[in-house]
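A single protein chain has been omitted from the complex, and every remaining protein chain is retained in its original position.
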Amino acid sequence: MDEALLNFTLTASRLYSWHMDLIVTLQCQDQPGIVHAMTTSVLACNGNIIENQQFTDTTTNTFVMRTRIETEDSLDSAKAAITSGLGHLKPTLTFRPVEVRKRTLIMATTESHCLRDLLYLQELNEMPIDIVGVVSNRETLRELVEAHGLPFIYLPIDSLGKSVAEGELLQLIEKEQVELVVLARYMQILSQGLCEKLEGRIINIHHSFLPGFKGAKPYHQAHERGVKIIGATAHFVTPHLDEGPIITQDVAHVTHSASPEDLIAIGRDIERRVLSQAVKLFAEDRIFIVGARTVIFQ
Amino acid sequence: MDEALLNFTLTASRLYSWHMDLIVTLQCQDQPGIVHAMTTSVLACNGNIIENQQFTDTTTNTFVMRTRIETEDSLDSAKAAITSGLGHLKPTLTFRPVEVRKRTLIMATTESHCLRDLLYLQELNEMPIDIVGVVSNRETLRELVEAHGLPFIYLPIDSLGKSVAEGELLQLIEKEQVELVVLARYMQILSQGLCEKLEGRIINIHHSFLPGFKGAKPYHQAHERGVKIIGATAHFVTPHLDEGPIITQDVAHVTHSASPEDLIAIGRDIERRVLSQAVKLFAEDRIFIVGARTVIFQ
Amino acid sequence: MDEALLNFTLTASRLYSWHMDLIVTLQCQDQPGIVHAMTTSVLACNGNIIENQQFTDTTTNTFVMRTRIETEDSLDSAKAAITSGLGHLKPTLTFRPVEVRKRTLIMATTESHCLRDLLYLQELNEMPIDIVGVVSNRETLRELVEAHGLPFIYLPIDSLGKSVAEGELLQLIEKEQVELVVLARYMQILSQGLCEKLEGRIINIHHSFLPGFKGAKPYHQAHERGVKIIGATAHFVTPHLDEGPIITQDVAHVTHSASPEDLIAIGRDIERRVLSQAVKLFAEDRIFIVGARTVIFQ
Partner (left out) sequence: MDEALLNFTLTASRLYSWHMDLIVTLQCQDQPGIVHAMTTSVLACNGNIIENQQFTDTTTNTFVMRTRIETEDSLDSAKAAITSGLGHLKPTLTFRPVEVRKRTLIMATTESHCLRDLLYLQELNEMPIDIVGVVSNRETLRELVEAHGLPFIYLPIDSLGKSVAEGELLQLIEKEQVELVVLARYMQILSQGLCEKLEGRIINIHHSFLPGFKGAKPYHQAHERGVKIIGATAHFVTPHLDEGPIITQDVAHVTHSASPEDLIAIGRDIERRVLSQAVKLFAEDRIFIVGARTVIFQ
């Protein structure tokens, strides 16, 4: 092939992109040769590594890696090559073509700011998730949700009882093949059993900068203490309330002139940004849970 | 006086500045007419207000104000005019010509980063305090302190006993007319009596973002919990350990890749910045203690 | 009145708030006695100052002040007292009860992110403006605007011709008593005459960190130059393109891995935040134009 033709072909290949753009994640015990095994497998499926991030957590001796691959092979063929090439490492592997979005269920009660931010970013095309619906234990947010063309599922814990309600929720999650549950200011405590079933795929926003100010009225506590910074924390939900692995946190500087109500308003702004950021990281397979902590590849 | 001469005189007056540049602070119960009384008093001493900041704390019904005045009157004359004009408000008043620096005693143990930052900023002419000396319960920092031409006062708590040592400290504070004591990583707990005597003029740096992670090894606690933000808090010392009014706080974002040792290094950087900022605010009369909180005029 | 009754009355007064909460702004040549004149006037209308911020710009010898007053007098009576008490200073004065919102017209072309952010914040009750409608030279955003229950005014510059279109725009502005025009990514250059007519009440978002990267494709310019920070600038519109007084600016750190498209997405996020912040500051009477610069009371 002469050079002009070669260049044309390469350009065309980029322009028309018949390549699959694939995210692979791997988690296993640390040991020599992991990256080598991955690169060998990628060559085996005619792939090219276009991004690669890795980390070894020495506390737990765990190795995690996120690799973005371009290949002309099919998804099945790439999965087979990589799974077989890395099998001896006994890894947890995930595969997702970039254009496949995670199916996401949002839960909320009456406050709308976190929900609105997720909807808003999705409309701006900056939040790569598929929202299957919004579950609430109140009717307050129905109009907002339906105005965005999404199913609103009213699930009254009080009248149904928690175990019946959670049963319906689990059925919905299974039926809709939900991969991520987002608690966007959902003001009910989930049962230990449900938390365990959803472990690793349910994210909450804590309306405070953990570990400070647990309990009720955190912004009033912050005001009384005269703090100069307030914050919020997005974390995975575990059976231990507010103690799951932290995903992302942010803060804002505040002054003496902020009333508790001002702190609540500033807090809302942080909460929605922090939750949306955590959801986006999850949507892009950038979060690994390693022991009680997370590894995040930005 | 013709206009050219007038302009010359005004310019000269600015250039040679026989005006006094005076900071007045006021704190009293909130009531109508405070600002009016101040502006009337300032006119009475031929003064001109060049900066004014005020705040009403509704929780405690306290009014605080920081006023910067330019006047050709003497300090005594300005003090008399303002004190008499505001007397009916029963205020706490302070007066300080801008060029008079607060006499400051630094206390440290073995870690040098906070001490170094204060010395460094002073050499850059960005820290308007007069350092009368550095007190330590160890000999470690003697060389550093003396290399900067400052007295190093070794005060061994263990061999002297706390009450004798604190007695000597108080004597030093009185003799040197110390207006501010800075605990720059001083690793001894002061007695309740001493804290009470120095209340409102002793600042500590807490090596953590209050209220999270009290107690020993905060950065190890932060690492175990996998936090994404660490911080530090400068606060006034009160008899209630780590609970005095907060002056300033700051944070840094951290990632999974930071070891406890990395967190300590990042923490050092925040600690020194936060403490230096608090000391500078105090040196410029920008801090008011109102109940359990501070009002800070930036 | 015995003390219990007095306390009851004061509490009731706060609860039922028959007080007017009034924002007064003042701008005049700097001279002695301004604050004194204001405090005297406020006493004259039975008012109480609850916030006060002031600044003297020495370059232009201009004094500006924003005062928040609580009074039981009527708006007319307070205006009369203050206007007469300050008349000798030849000031520019504005008066606005806090609950009266500025009538605002938004202009946009096809990009929706800035418009969406304004609508979103208003729905969260965090943007105290009354939006009278959205003008556009394209039909693209009609559906979005009408879904929010707002008038969409299609004003095709190309077919109408700029001078006819701007004539219609001015009519609309007068008829609707518009106090603020927001260019939320409006991609037409306004005529010099229109800019002059709207001077001081028309705000633009510049999709770059001024003064760097003027002109077309700023994010591509930023990418080529390999900058590590990108930003956006909200400013008043003047006849001199992109040179009006700057209101607010913000930036984001970026890395080598950001493509021009990534920079555009990050830029969108900064643009909408910066514009919304500027609009909020204007809505709350916190911006003063002093020469080529702004004074902002946060």
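The chains carry the letters A, B and C, assigned in the order they are written, with residues numbered from 1 in each.
The definition used in the following text is that contacts are C-beta pairs under 8 Å (C-beta built on N, C-alpha and C of every residue); 3 or more make two chains touch, one makes a residue touch a chain.
Since the structure is predicted, the reported quantities are computational estimates derived from the model, not experimental observations.
Here the missing chain is touched by one residue of A:39, A:59 or A:255, and it is A:39.
Per the touch definition above, the residue from C:90, C:175 or C:225 contacting the chain not shown is C:225. Remark: the omitted chain is touched by one listed residue; of C:86, C:246 or C:279 this is C:246. By the touch rule set out above, chain B reaches the unshown chain at residues 112-113, 116, 120, 123-124, 126, 147, 265, 268-269. Interface residues of chain A facing the missing partner chain: 32-33, 35-36, 39-40, 42-43, 48-50, 52-54, 56. Contact between chain C and the absent chain runs through residues 55, 57-58, 209-213, 224-229, 231, 245-251, 255-257, 290, 292-296, 298.
FYI, only the chains that are shown with their structure count from here on.
Rotation angle for the C-alpha superposition of chain B on chain C: 180 degrees, rounded in steps of 5. For the touching copies chain A and chain C, the fraction of interface residue numbers used by both exceeds half; the interface is of the same-residue type. Spacing of chain A relative to chain B, judged by their CA centroids, is 43 angstrom.
Between the CA-based centres of chain A and chain C the separation comes to 36 Å, rounded to the whole angstrom. Multi-chain contact residues of chain C (touching two or more other chains) are absent.
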